[in-house]
Every structure is written in structure tokens, then in C-alpha cells.
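Left out: one protein chain. Kept in place: all the others.
The block that comes next holds chain A.
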């Protein structure tokens, strides 16, 4: 951006004497000021606040030592699993493709879904439920809560003392979801005349887009985005604009895919075939998913997000040079090992973007802003640990009878809702509802809404759940969320339930 700004400064209006004012004026007129503002806003949203100057870099990733340690051992386990699969199947982690294979792949680039490699021997490196077991065993060594049970005892699976919001705090945080504010997902239903809310909301949305203001877009989208404006609004909030260099970068990644084959590619294939290909909404976009995820694995710019992610990219060594740091590489190149269901982060985006490089950019930004928190161990309020604790606390505090009953029959609620939250509900909700939910994730720059929705779903089906007597029956009651309308559920749970 700097380069472009510099280039645009070679203009006659800008005189040396009044350089400062001229530049300011020029930026305002040409729209550069807005772009600059958006870029700064973007950085503010992503990076954590400046911390104590003496804090080491690990602190930026994760301030609590025991969390860092837990994340470290979890990573070791994943890597071990990956390496053993590698050895068992005698497949290298990476290899260069012969020229013939490269040509073939290039021809098939738009229809990789029709390729049916033998994936039967591959297994996903881990599934959400494996990760849940790790979280359940998390303990803070400095915390002693005694053996005596009191009404304060947390009955859920997560046993770490993190601060989570209660309903009054959530009401304040999500104030725009309140009963007196118009919402898309509620006030645009066919029974409501569009003059009451929808038309005006659309008009404001168009204005926000015309102004190209990221911060305004983020505020606006808290009330939901009209379908026709959503693609542009998300791009504006995530500060994505498809510049030629972005398209070039994507093409470069594509070339990397063509030239080298990675073991994780097979994991990606397997994941897509197991999840998105069987999904009523997303099967159509199977080929786009390969095009995005294979490139994603090779994108080293993603490594940047590990500065504020508690996770660290796995390291591997060139054959025969184990332990020699000069021969260490990150594997996969982007440092992210996909797990079962990973492709579902990309699938909903295919409804909005049909141009591969734009789709790619949006997904990458969504990942490094939000999705990474759903599968790494950290104390961040949007991290999966906090979300689980928030969910359990909400349930225990506001639906104690239900919580107790489910616990008694061996159906800890988190065991059912965990998979929803890890996937940000993708594949569980109808697509239009999912997009309304993700609107609010972007709007509030937080994933806490996932935990609130999970609790709201339990509240909604509470009557049926009170009657079940086993975990399997509880799962059955909550198996199909495809008919749920998320905004009314959230509104009722936060604002209309007597607490």
C-alpha cells in the first residue's frame, strides 16, 4: 500500500512548501485516507492491544504458562500422529511432482473432485472429539478449588478458571441484538412489511459500501447484512480488495500446488470427501474447496498469525538433517494441519464469492482472524476454551435443572455442542442462517456468539431434552439444527428470558 501511495504522490498539486497540507488534502479527495483508515482499523481488530514492554513474545501468543504448555503437548501429539501415518504408509511429507503429473493436475485444476485417489488408508489427524478430551483435562496448577462442593462448583467438563461474561454483560456487549433494534433474520420475514425496517437498512448498507468505511461496516453488520450486499460488506470489514498482486499471489500458490505434492493434500481430499461432498448445501462447490485449501497449505504468509496464536507451526527437517536448524522447515508451509471438518470453514464462503482468488483471500483472512481460535488452546475470550466455559456457565446458571438432568444421565451438554462451536456451526445450520450468524461474528469481532447460540439451542429444545434418559437420545433431539432460525433464538435467550 505504501508503494502505491508513494506513486500517487507524484502529482503537480503537491508543492514542496505546503507539503503536509497538500498531502492531507489529496488523500482525502482521492479516497486514500479512507483506505488508510481501513487498513489501520484492520490491524487494530486483529492484533492484540499493546502489552507490557517487558513481556516476552510468548506472552503475545498466550499469557498463561499452563495453557502454553498444554498447547505444546497437544501439538507434539498431532505431529507424532502425522509422522506415524507418514511412516506407516511410506509416503513422504512432501515430494516434487514429475512433469507429467504436473501437466495432468493443471488440466484437472477445475475439477479435482472427479479425481478419486485411494484415500482409504488415510485417516484425519484428529477429530474435534479428540481435542475435547484434551480440553477436559486442562488444569491450572495454581488454582485450588478444594474438595467441597458448593453452589459455586462448576459442574461442566471444563475445569479451568477463566473469566467469561454473564448474561447482563452479554446483553451489554450484544446490545444491537436487543428487542427494540431491527434485525435481519427477524424483521425481514415475509410477514413484516419491508417499510418498517428492511428497506431502510438496505439503504444504509449501500451508503456504507459507497463510503468504503470498514469501521462503519462492522457496526452496520451487527444488525445483519442484506444478501445482495454481504459479499462486499465482508470484504470491506476484512479489508480485502482484489488487487492484481493478490491475484498474482494466488496464482503463485497454485503453481506451488502443481509442482509439489504434500501429504496434507491427501488429508484435505479426505476431509472434503467426508464432509462437504455429502452436504446438501455445499456439495456443488467441492472443486472450489480443493482450489482454496491446497493453496492455503502452501501459503507462508499465514505463518504471520502465529505471533498472536498460542499454537506454533510444526517443524520438520529435510531428510537426513534431523535437528539441524538450518534444515528446518515448517510443515505444512502454512503451519496449519487440517483436522476432520476443516473444509467446512471454507464451504459457506462459496455462496458469496465465485472468483477463486477472492474466495481464497476472504477465507485466509477469516482464518487468521477467527477460525484459528477454535482449535488452539488459549485463554483468549474468543478461544475455544473460553467458549466452552461460557456455554457451560450459561447453561448451568440459567437452565440449572436441564444441566443437572443431562449430567445425571451421562450426557454432558458440552459433548454435544462442542462440535457445533469448533465448526462455527458450519454444516449444522441452514446456509442463510449460518451467514446471518457469521455476520455477527464479524460485527462484534468475537466468537462468543457461538457459545451463546449453543446455549440458546439447548434452551429451545429444553422440554424434549428433559425427557431423554441417555446421551444417544439427547444427541438425537439435537441432531438436526437445519430448521432453526438463529436470530430469534439468540434474542429470546439473551433478552426475553426471565433470569
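Some notes on this structure:
One rule holds for everything that comes next: contacts are C-beta pairs under 8 Å (C-beta built on N, C-alpha and C of every residue); 3 or more make two chains touch, one makes a residue touch a chain; residues count from 1.
Just so we're on the same page, contacts and distances are computed from a predicted model.
Hidden from the displayed complex is a chain whose UniProt protein name, among "Myb-like domain-containing protein", "ATP synthase subunit a", "Polyglutamylase complex subunit TTLL1" or "Myotubularin-related protein 7a isoform X2", is "Polyglutamylase complex subunit TTLL1".
Contact with the chain not shown here comes from a single listed residue; of A:221, A:352 or A:394, that residue is A:352.
Note that of A:194, A:304 or A:410, the residue touching the chain absent from this view is A:194. The chain that is not drawn here is touched, among residues A:104, A:130 or A:432, by A:432.
The omitted chain makes contact with just one of the residues A:21, A:43, A:58 or A:111: A:111.
Screening A:30, A:137 or A:278 against the full complex identifies A:278 as the residue touching the chain left out. Residue positions on chain A in contact with the hidden chain: 110-111, 113-114, 116, 190, 194, 226-228, 230-231, 277-281, 283-288, 350-354, 431-432, 435, in rising order.
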